[in-house]
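Notes follow once the structure below has been shown.
All protein chains but one are shown at their positions in the complex.
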Amino acid sequence: MSAVTANQYSSWRRVLSPTGNTGDAVYRVLMLLIALLMVGIVVTMVWALATESMPSIRQFGFSFLKGRTWDPIRGEFGALPFIYGTVASSVIALLISVPFSLGIAIFLVEQAPYYIARPIGFLVELLAAIPSVVYGLWGIFVLAPFLREYVQPPLARVLGWTPLFRGQITGFGLLTGGIILAIMVTPIISAVVRDVLTAVPSSQREAALALGATKWEMIRVVLVNGAPGIAGAVILGLGRALGETMAVTMLIGNRPEISASLFDPSYTIASAIANEFTEATGDLYLSALVELGLILFLVTFIVNGIARVLVWNVTRKTGGVGRAA
Amino acid sequence: MSVSKRSFQLVACLSVFVFLLIGVACTPGGGSGGSGGTVSLHGAGATFPNPLYQKWLSEHGKLHPNARIDYQSIGSGGGIKQLKEQTVDFGASDAPMKDEDLKSAPGEILHVPTVLGAVVITYNLAGVSQPLRFTPELIADIYLGKIKKWNDAKITADNPGVTLPATDITVVYRSDGSGTSAVFTDYLSKVSAEWKEKVGTGTSPKWPIGLGAKGNEGVTGQVKNTPNTIGYTELAYAVQNKLPVGLVKNASGNFVEPTIDTVTAAAAASAATIPDDLRVSITNAQGAQAYPISSFTYILVYKDQKDAAKGKVLADFLWWGIHDGESFAKDLQYAPLPAEIVKKAEAKINSMTAGGTPLRQS
Partner (left out) sequence: MAYSSSDRIRRATSALMTSLTALCTLLAVSALLIILFYIAWQGVDSISIQFLTDTPRPVGEGGGIGNAILGSLVLLLVSSAIGLPLGICVGIYLSEVGSGRFAGAVRFIVDTLTGIPSIVTGVFVYTILVVPMRHFSALAGGVALALIMIPIVARTTEEMLKLVPHSLREGALALGAPQWRVTMGVVLPAAAPGIATGAMLAIARVSGETAPLLFTAFGSRFFSTSLNEPIASLTVQIYNYAISPYDEWHAQAWAATLVLMTLVLGINIIVRFLTRKRF
């Protein structure tokens, strides 16, 4: 750089970019602006949700979070059953899906020959493209009867002494909702974990094997290496589970009640909004539904926060792939 | 494969992408007063009459190819909302609009009844081939959770000669807000004081017991696939899915089967007492052969249309609908309007104006 430009322009260029290069400055500002745009959109959404739910917030305050009654005709609204249903169905979905997704990803990356891995990978990703409505219909005609006939009775016989497996067996309920969510979330998690595992350098694998590790022990090393990426995949899957509407609402029974049994019907926030939003008349009803949406935002926030803390704890000790510059 | 060849592939695909995008972005919109005088109208609302409205739009379109009308079923409430926000030209609702909704609309809204529907009681009981008989109190008690088993004395009393199993009744209701629920709860509130006090009438009531299924098709699907279930749904869904339908005791004391004729009878019986704005509930109607859980479904339009060309097409379409359109109703399991109601609907359509001038010369 000439002495002239160093004096005239370098000050603001240097502020914008550590290298002082114009291209860099433009690039950094552009990326920042786009990121700010996203933040702006989310902030606008939250603000719009907050304004719309003001009537309900003013009416119920914090008791909305603790209330268990949802009676649109009488104007009594409480969100607790929905929060419970949303969290419970997502937890069930992740408990089922994460081991499966990891298993699939490990198999496809570490064990399967290339000509099998490619098409199977495609197929699993294809699961992500099935419309939610179709999952719901398949659930009603195939999954629910299957659970009702072959899965729930044995579970009730063997584990019926626990509060988790009691109640009327209809095939619809929290368990069914959780299972369909697990099926819908698996392709997302497994596809991303596949890419994460592929990116772990072969040197790690070779080092483990050279030290005498068995195949499984080598895979464990790879998993630890990819832990932050895997966490990101799980968060994506969790996001899908929390916000999924159609398929869940067709299978979960839609009863705003909290019950310990997995066989009993339940109700998620997303289902409630989808079911009642278009028909909601009256300001209080509408704003109660919007407040439910706001609460879902909060639940997602909190769950993401917990996930982040867990990941930070793991990666703090082990380092691993995926630390940005 | 060289880097340049790969970059070429990528660039080529991106160019195709951008080219298509520009092509799409530059397509001119149709809209009213577009090429050749085509007029586009959009309506949204109730899911229940959707199949009939699609038939109407198709048949009407054959006669008037310049009128491009679309209807999307998103629910009665959604239709009302979008009509008030003026993002659609007409709405459709099973239940008539409430007073507060009408007051908060930017203009006067007319209710034009189009067809009739019936909410039927359907059930899944293996080994029971004759249609069951239900009294109003029986239905209310089942849905209140007071009667829990199929072979309860109250059920067998009305159904002599039918062997009912000793199993639990699984009750199914609509989880989504719906006009069907509104009609059903309206009927139950009329026939059961306990229901009126405990639950009330509305599109999304707090059901005392049971499972919620989404949509008429959800209820029918659940009833069809789960034994010992009872549910309520629109007649067309029960018939199409070959589900048994219960006979209901009407206000005159007869057990009436829900058919197209008994539903039309319910509307005819109410024709004398129908208010001017045509917003009425005809559940539990008088009339020997009236089916007690029947209802109108309405198309909602602004009385004063902003666009004269669009308004004319709309008024003509509605006129065609309540006359020629009724002939298609029976095949699709909708009950046509009785003649007295058609007359009143005609008056409503004739009162539509655009900037003060009536749209139709009656």
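Letters are used for the chains, namely A and B, taken in the order the chains are written, and counting of residues starts over at 1 for each.
The criterion applied here is as follows: a residue touches a chain if its C-beta (ideal position, glycine included) is under 8 Å from a C-beta of that chain, and two chains touch if they have at least 3 such contacts.
Only a predicted model underlies this, so the values are computations on that prediction, with no experimental measurement involved.
Undergrad: For a quick check of understanding: of A:134, A:211 or A:310, which residue touches the chain that isn't displayed?
TA: Residue touching the absent chain, from the options given: A:134.
Undergrad: For the chain left off this view, which of A:83, A:144 or A:219 is in contact with it?
TA: A:219
Undergrad: Over the whole complex, note the residues of chain B touching the chain we left out.
TA: 1, 9-10, 13, 17, 20-21, 23-25, 27-31, 40, 42, 44, 47, 50-51, 54-55, 57-59, 68, 70, 72-74, 85-87, 215-217, 220, 234, 236-237, 239-241, 331-333
Undergrad: Tell me, which residues in chain A touch the chain that this view leaves out?
TA: The missing chain touches chain A at positions 17, 19, 21, 23-24, 26-28, 30-32, 34-35, 37-39, 41-45, 48-49, 99-100, 102-104, 106-108, 110-112, 120, 122-135, 137-138, 141-142, 183, 186-188, 190-192, 194-196, 199, 201, 214-217, 219, 228-229, 232-233, 235-236, 238-240, 242-246, 269-270, 273-274, 277, 293, 296-297, 299-301, 304-305, 308, 321-325.
Just so we're on the same page, only the chains that are shown with their structure count from here on.
Undergrad: From the mean C-alpha coordinate of chain A to that of chain B, what's the distance rounded to whole Å?
TA: 36
Undergrad: Considering the complex alone, what residue numbers of chain A touch chain B?
TA: 69-74, 136-137, 140-141, 144-145, 148, 168, 170-172, 246, 249-250, 253-255, 265, 267, 271, 274-282, 285
Undergrad: For a test of understanding, state which residues of chain B touch chain A in their complex under the given definition.
TA: 74-78, 80-81, 98, 100-101, 168, 170, 175-178, 199-207, 210-214, 218, 221-222, 225-226
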